[in-house]
Structures are given as structure tokens and as C-alpha cells.
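Every protein chain but one is kept in place in this view of the complex.
Going by the order they are written in, the chains are A, B and C; count residues from 1 in each one.
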Amino acid sequence: MRIGILTGGGDCPGLNAVIRAVVRKATGSGAEVVGFRDGWRGVLEDDAVPLDLTAVRGLLPRGGTVLGTSRTNPYALDGGPERVLATLERHRIDALVPVGGEDTLGVAAKLSEGGLRVVGVPKTIDNDLDGTDYTFGFDTAVGVAMEAIDRLHTTGDSHHRTLVVEVMGRHAGWIALHAGMAGGATVVLVPERPFDVDAVVAHCLHRFESGYSPIVVVSEGARPADGALVTSTGQTDAFGHVRLGGIGAALAAVLEERTGRESRAVVLGHIQRGGTPSAFDRVLATRFGLAAVDAVDAGLSGVMVALRGTDVVPVPISEATAALKLVPLERYREAEVFFG
Amino acid sequence: MRIGILTGGGDCPGLNAVIRAVVRKATGSGAEVVGFRDGWRGVLEDDAVPLDLTAVRGLLPRGGTVLGTSRTNPYALDGGPERVLATLERHRIDALVPVGGEDTLGVAAKLSEGGLRVVGVPKTIDNDLDGTDYTFGFDTAVGVAMEAIDRLHTTGDSHHRTLVVEVMGRHAGWIALHAGMAGGATVVLVPERPFDVDAVVAHCLHRFESGYSPIVVVSEGARPADGALVTSTGQTDAFGHVRLGGIGAALAAVLEERTGRESRAVVLGHIQRGGTPSAFDRVLATRFGLAAVDAVDAGLSGVMVALRGTDVVPVPISEATAALKLVPLERYREAEVFFG
Amino acid sequence: MRIGILTGGGDCPGLNAVIRAVVRKATGSGAEVVGFRDGWRGVLEDDAVPLDLTAVRGLLPRGGTVLGTSRTNPYALDGGPERVLATLERHRIDALVPVGGEDTLGVAAKLSEGGLRVVGVPKTIDNDLDGTDYTFGFDTAVGVAMEAIDRLHTTGDSHHRTLVVEVMGRHAGWIALHAGMAGGATVVLVPERPFDVDAVVAHCLHRFESGYSPIVVVSEGARPADGALVTSTGQTDAFGHVRLGGIGAALAAVLEERTGRESRAVVLGHIQRGGTPSAFDRVLATRFGLAAVDAVDAGLSGVMVALRGTDVVPVPISEATAALKLVPLERYREAEVFFG
Partner (left out) sequence: MRIGILTGGGDCPGLNAVIRAVVRKATGSGAEVVGFRDGWRGVLEDDAVPLDLTAVRGLLPRGGTVLGTSRTNPYALDGGPERVLATLERHRIDALVPVGGEDTLGVAAKLSEGGLRVVGVPKTIDNDLDGTDYTFGFDTAVGVAMEAIDRLHTTGDSHHRTLVVEVMGRHAGWIALHAGMAGGATVVLVPERPFDVDAVVAHCLHRFESGYSPIVVVSEGARPADGALVTSTGQTDAFGHVRLGGIGAALAAVLEERTGRESRAVVLGHIQRGGTPSAFDRVLATRFGLAAVDAVDAGLSGVMVALRGTDVVPVPISEATAALKLVPLERYREAEVFFG
């Protein structure tokens, strides 16, 4: 048995833990593992590396992916799928384990329909993949964001300033929701719920009245309900014409004007996705890797591994990629209890 | 509506987050909250403190419990339950929210049977309470243990030494299992599976052969299958007569003799249960507190809140305290893939 | 004996540790301490709070300053110094301990010349105050920046991207120098040494050739030797017309174009100055507070406490504020050994 593995899309803490688990488990039962570099690019261009026990030593705590990653999509290229199959045949790959998000798994599902044995491992730092309770990397990102918020509370209070913390989440607000709840945010703004600037201002003022300074946690994809954030000088318009950076900077400018208090934006950016995974993510990623090999051994295809409660189980890829997993209203209501 | 709250048993990161959430949620809907100090002792002795919004400011990131805790059991005292009820009546408490483990919740269940409105919040750092996927505090403990293991790898490798890490877990090996998987342990030993010293020695030697040094993660409650760990000089016998400390020290002595390599034990102890909660635990504890108030509002009693998948739901206390949640064989098998 | 204390300028991890140490030491010898809120503003407006042992409980690990801070300068206001003296007289303050940077200490020096007993405590997160080996807060800021760089290495390598990390340091590059050396930066750019874009590009390309991705650490005040960073589309000009943010974003855009590899900027911002101080900073801040009270007891004035080697000693404020402490060439040469 020969298993191919690749990691695609944005990187995520835990990718290396998946690779290690696949290699340890497969090797233990006599199978061989081949890694393809930089996602589908490595399969297209036959850029491969054999992965044995030595190759995966020390990988568990390391962030990112030793295989590299890219956003290459074989179906966007002439003869892409054929080249993929040719490479896999050349390496006598019996089953492929692509680790990635919606795009990577979408390719995987199509290849599976064409007859290739494919078992996917879901990966999205935003936690927006349906079909699994959580994906690895998310807990680490939330932890990094929470630690930043913990730090920002004291500097905000010392200067009597509003601090706006922009976190990842283009379409789903999971990181903002969890980091905001964990960090004691005054307001949490997510893409799923267009926000009312007046309400944000009111919460900030209320917080100042209590003698503390507000922290506003905002997903990069959050937007105001009425479509624009404009200061009286017209300097700032985050929508359509992003001039002063993203939503965080735009919102800080508006809050400064509207509350009459200094406001500053902090954009956490890439530190949310780099670095060593949390314990939760190392365990989850490891279990995903083990379960992927189990699924291969069981002859499954077109499935991805998923966390359901405390179990890791195979589910159809199609089920997981059909819809984005958004923050439901009842979860947002939980965060709202602490607003203001 | 007046709600009483208390925290009993061993402390746990997240207790303060529960208290804060209960107060924020209850206060928001017009209810009042009274805290009792040091678990059931405070109810027995009428040691109470009103908890308003000001009282819970800044509690979210703080470890331990501002209410204090104890192992006092009203049912072990003459007239205990009567005194509990008298205190609650004096404070016009409509519903009680005890936060605690098996013992605390057991008392809660009995009081509920007697007609008191009780909604429990489960707490066990060992994660051994049935009826809920996870309890808060566990993730923090695993994280602390994993960071320690991360640190110990390099010192073990530099000195070509075996390091035995003793973690919490008297009856259930969840912390050892998760910290061991997350930390890349060479062997993980849990109470649920009496271990074979020969096998541990073999794994350690195999690890040394690969050029690295072994880390053995052992629950404080783990025991060898044949009942004793004895060195040739008879110095060490961890069972019955614990002379050189707990299982960690005993095992290190035996491994040193049997492998011919220096061995050292590290007992993590109380640092696993103190300090600021992880993001996961802050969110979980917060959601538990909110759900407890929801359950009170819904008129439920004799229930505790529980995590099922991603939902927090009420379940009968009796269900949760009937049996200890042990590490199942299939989970241990996952860790075994990485032994040696 | 009555001592007044205030904290001015930007906040810094360790300010609370200074306040606590002053109160503990002074109280222990029978003196009383009065805190003024928000730097000189509190003295001007007589916004004061008595500080006893209870008031400083739990302050040691807390970031920021419980006294609040501001950039108010009494000498910039009509009758400012007179109002300061009047407030101090009203509170029967025998000696004032202002904790702050160049500006705060400058005011202190002038007041001292006018006869007020003043003992300053130096504070600058940028470490650019002359007369002391280090100031508290700097070590914490470097630690936060280093942890961010540690995290960014793996995401950079996974995506084969250049990551530009902008850190604090308007006039002096100490944070960039130390965080860059500690984080294994490919290039470190500081205000003291206008940089050559070609050289930066060369280092980045050299790094890519080795199979790893470059991390460029840049002080917010660093500038290119030839005055502008311009991409071929003219989109970016960080100097004069900062459109896409600060130097980090401008440099990332230029490096992307010049190296042909994706580049991203991360601006660490306020997380460098918030949050709990490192052990080094807690010890240093505590010793500064103790030494300030010692200096008051010794009848000194016009001095500030300073770290010289392992000793904390009083030095004339004028000496410390005469010139900015810049990164000397030989220290920068040390970092250069690791470029590329």
C-alpha cells in the first residue's frame, strides 16, 4: 500500500502533526507514504518526496507544513487532472490524502468521482467547514488572539483608549466570537451579522463609564449594516475604497470621532496562523491523520475525516463542502450577554 | 429571582469564568446572585457575599475561584442538609448553582430530590465526569503539561536521559493521554491500563537507539500490571509503601536500572490546576455559566449543563455521576501508535 | 514623610510593579504615598488617590498602570507649574516620584531646579533613554516580538513568502535589534542606519535560495537611504505620503515586486506594550521602585534611578535626558552576521 499526501491552501498549525500521524500509522502497518510539495502543484509537476519515520521526527510541535503549500487548482489548468493521475500512477499511489480547505477538498471530491481513492483531511483556520465540529488550527488562532486581547486590556485602560482588534475570518466569525468571548471583549463583530455603528458606539461609551476601556473584536469580513464607515472629514471609507487599511482601521477612526476618545486598531494578521499548535490542535490533527489512514485501510473514498463530539469519523466530502459553517444566531447571542 | 452559587472540590481554571457568566446573564435579566464561600461550607455556615457586576469585573482570565472552595459535605454532618436549606431560605434563594465534581454534584442531586431547585455545573480537571464531552480546566491542564513536555525533550536529548513526567489523574488518564499525544511522548501510562514494565523499558531503549531520549508520561494513578516496581537494591516500592514519592519517582528509578541510562522524574503537580484558563476553557466555562442560568430560567432542576459536540445542554445529574468517564481502549490505541 | 507618584507618557509593562514597590517600601518605613491620576494631569487637576498596601495588592503581574497616564505637560500650560506645586502642597507631598520618559522626566528636572524634591523613574519601552543600561518594558516588548517572529517563520516557509515584521522604535532600533537577533531575522532595519533596498532584496533572495523564507524585522522609524520606496505602479510611497500604512507595508510591497515572491507585512503594534511584564521587567521595575524610595530617604533630588550592570543607582536626570540612546554601530554589526 502506497499513500500520497499533500497540504493545500493557507497554512495552519497542525498540518505537520497530520503528516506525522499519517506516516507513523501507515509505516506501522507496512505502508509507504509519499509527500507532494506545495499542494496540487507538487502532484501536477511531480515534485515528490518519500516520507519515512526519520522525515517526520520532530514535526509534531512545528507550525506550518514541511510539504509547503499553494493554491494551485488542477481543474483550472488544461490537462490538470490527467497530469495529477499520471503522477500518482508513476508513484504507484493507491490512495491520496489531501489536507486542505474547501478548494483542496473540492478537487479531491472530483478526483474521487473519477475513480481515485481519496480520503481528505479538513483544514481551515477559520473553522468554517461544515461537517466537522472543529478543525485544527482554529484553537491555536483563538489562543493567539486571546493572548493579544489580554495584553491590550491593560494598555487600553491605562490610556483610556478604545482598541479595535481585527482578527481573521472573511466569511465566518468563529475566531472573533471565541477570542472575543475568551478575551472579555466589549463588542464582537462578525461577518454573519452586519453591525450597527450606533450600537458599537453605545457599548464603548458604556464601558468607559464603568471606568474601563473598550476592546472591540472584529472579523476582517465584518461590515456595517448601512454599508459604509465615514468620518466627518471623509477620510475613511472602508468599503469599496479601503484607504486606511481594513475594517479594523476604519472602525477605529469612526469610533474615535464618535466616542470622543482615542482609538487604535491592531491587526493580528499572520501571527494567528503561524507557530506551534495548541495541545487541542495537536491532538485533533494527530487523530485526523490516524483516522485518514484508517479510512484508507477500510477502503473508503470520497470521504473526509471529521470531529463529531469526541469521535473522529469519516463523512462524505460533498456534505462538508456544500455550505460554509457560519456562526449561528444563538452562539452570537451568548457573546452579546457581555457587550458593553 | 435570586440565584445562589458556590464552587466545591479541587480548584480549576475556569471557575471564575463560570461565576462571571452566571452573574452577567442573571443580572442582565433582572435576577440577583449570592455567592457562598468555600463550597458547601459557606452555605452551612451562612458565609455569603452578594455578587453584582462590579464583583465579577476582571474575573474571566483569573484562575482559581474568588468564592474559595472546600471539600465540606453537608450530608456528612449532623443536620447538614437542614442548615443548607435554612441558609438558602434566609437569603431567599430560588435556585442554587453548585459548580463542582462528583461530590459537589452528588450533594446537589440529593438536595434537588428534596425539592430544592438545583442546576449544577460540572467541574473536574481530570475530565472524568460522564455526561459531558469535556469539562473546563482540562484543556488548560493539558496545555501546561504539554508545554512542560516540550521543554523536557531538549534537556532529555542533551543528557541522553529518560524523563518521566507525572501528571494528574488518579482514576482516569485523560490528562496523560492528551498531554502525551500532544507532547510526543514515547510512552503514555494511564490508570485504566495496568502497564508492563518490560514493554516500557523496550520502548525507552528503542527511542534511545533512534538517537533521541524517551519521555514517559504517567498518570499519578497508573500502576504496573504485576503490582510493584522494585529495583535490585529494593530501594523503591511505589505500591503499598511509597518511599521516594509517587509513581513518577518509582518508575524513574526502575527505568534507570533497567535501561542503564540516567532517569529523572518531574512531578507537575499544582501548576496543572492553577493560573489563567486557556481560550477553550474560558469559552466553555462561560457557556456553562450562561446555560446554567438558562436552565434555571426554564424551571429545570436536578440537571447539570453539559457539552455535547458543540452544544451546551442540560442533562440529569444522576446520569453524569453514575460512572466515571474512563479512557476507552480505542483512544489509548491511538496513543500507542507513537510509542517507542 | 509623604511621597507622591505619577506615571506619564506611553504605558509600559512594569509601571504597576514600580507603583507597588514604592508603596511597599515607603509604607514599611512609615511613609505615606499618594497617587496622581493620568500623569501630570492628575497633579494639575488635583486628581489624587491614597495608595496603601491594599491598593497595590495583585499589581505586580498586571500590565499598564492603575494610575492611568497622559501626555499632559504642565510647562505647556499657563500657570501649569504653579498649579502642580499648589496641589503638592495641598497634599503635603515631601517628595515626588514621576515615572516616565524624556518628557515626564524633563518636567521633573525643571521642577527639581525650582526646589521640589523629585526622584524620577525612567520608563521607555523603546530603551532609548540614556543613563541606564535598560528600562523596564523593553524586555517584555522584545519577548512579544520574538514570539511573533517565531510563529511567522513557519507560515513564511510554508508559503514561500517574505514576511516583514514592523516593530516599535521611532528613533531607536533597540526592539528591532534584539527581537531580530532573538528571532533569527534575515534582515534587521533600524532608524539609526538608513537602509539600502537592494541589499535587503539580496538578503531575501539568498534566504530563499537556502530553502527557507526571509523574515525582515523593521523598526517603525527605519527609512531607506535614498528616501523612498516606490513600486513600478507607483502605488506605494511610504515617505511623505503614507498610503498603505507604515514602513512595513511599504517595504513588503517593494520586496514582493523586487523578489518576485509574495510578501506580507505584520504590524505588531500595541501588543508589544500591553500585558503582563516578563520576569526581567518585574524585577527591574521593582528594584527601580525600591531605589526611588531609597533616594528620597537619602534626601536626593533631581536624580533618577538607573541600572548600571547589576546595580540600581541614582544618576542626574539631566544626564539621562540629554541625548537619545541609539543603537551603536558595533551592536548592529552583531546582527548583520546573521543577515541573508
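To be clear about the criterion, a residue touches a chain if its C-beta (ideal position, glycine included) is under 8 Å from a C-beta of that chain, and two chains touch if they have at least 3 such contacts.
Everything numeric in this text was worked out from a predicted model, so none of it was measured.
Touched by the hidden chain within the whole complex are the displayed chains B, C. The residue from B:Arg151, B:His206, B:Arg308 or B:Arg333 that touches the chain not shown here is B:Arg151. If you put the hidden chain back, the residue from C:Ile3, C:Ile19 or C:Leu60 that touches it is C:Leu60.
Contacts to the hidden chain, counted on chain C, fall at residues 21, 24-25, 28, 57, 60-61, 133-134, 139, 142-143, 145-146, 150, 178-179, 181-184, 210, 212, 276, 278-280, 282-283, 286-287, 290, 308-310, 334, 337-338. For chain B, the residues in touch with the chain missing from this view are 7, 10-11, 13, 15, 38, 62-65, 68-70, 144, 147-148, 150-160, 163, 243, 245, 264-267, 269-271, 273-276.
Rule of thumb we're sticking to: only the chains that are shown with their structure count from here on.
Chain pair with the highest count of contacting C-beta pairs: A-C. Set against the Cα centre of chain A, the chain with the most distant centre is C. Chain centres here are Cα means. That of chain A falls 29 Å from that of chain B. With centres set at the average Cα position, the gap from chain B to chain C is 41 Å. Counting partner chains per residue, chain C has no residue touching two or more of them.
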